[in-house]
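A short worksheet on the structure shown next.
All protein chains of the complex are present and in place, except for one that has been dropped.
The block that comes next holds chain A.
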Amino acid sequence: MHLAYPAVLSALLFCTGLYGVLARRNAILVLMSVELMLNAVNLNLVAFDVWLSRTVRETLHSGQALTLFTIAIAAAEIGIGLAIVLAVHRNRGTSDIDKLRDTAERPESEGPDTEGPGSSAAEKAEATA
């Protein structure tokens, strides 16, 4: 099989993932898109490893070994990511990334105090509900 097929496939997968990361609103879908990008990289790693092993006699297949590492780490990462999303959802009642803007830089006059009490009261209500 020519190297171009897996390379194009992985590029497509990566672009799909990138689009998802940039455009999706739901945090879970963003995480899934990150997985897509990771898997595109994995595919690349495996494909190029095979391609290299064809020309070089003795190889350690480090690309495939690295893929195994990536899969294991991605599993751990997605676990933590989902846990965070779950915690945020429980706390805020939403996992919409557009609404999670606490780190935004506000003008000093209308600091967190102006909308602070109302929103924090809403948060508490949500948390207890």
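Of note:
The rule we apply is simple: a contact is a pair of C-beta atoms (placed from the backbone, for glycine too) under 8 Å apart; a residue touches a chain by one contact, two chains touch by 3 or more; residues count from 1.
As a working rule, contacts and distances are computed from a predicted model.
One chain of this complex is left out of the view, and of "Transport permease protein", "Dihydroorotase", "NADH-quinone oxidoreductase subunit L" or "Acetolactate synthase", the protein name its UniProt record gives is "NADH-quinone oxidoreductase subunit L".
From the set A:Ala7, A:Val21 or A:Val85, the residue in touch with the chain omitted from the display is A:Val21, counting the whole complex. Think of the hidden chain as still there; on chain A it touches residues 18, 21-23, 30, 97-98, 100-105, 107.
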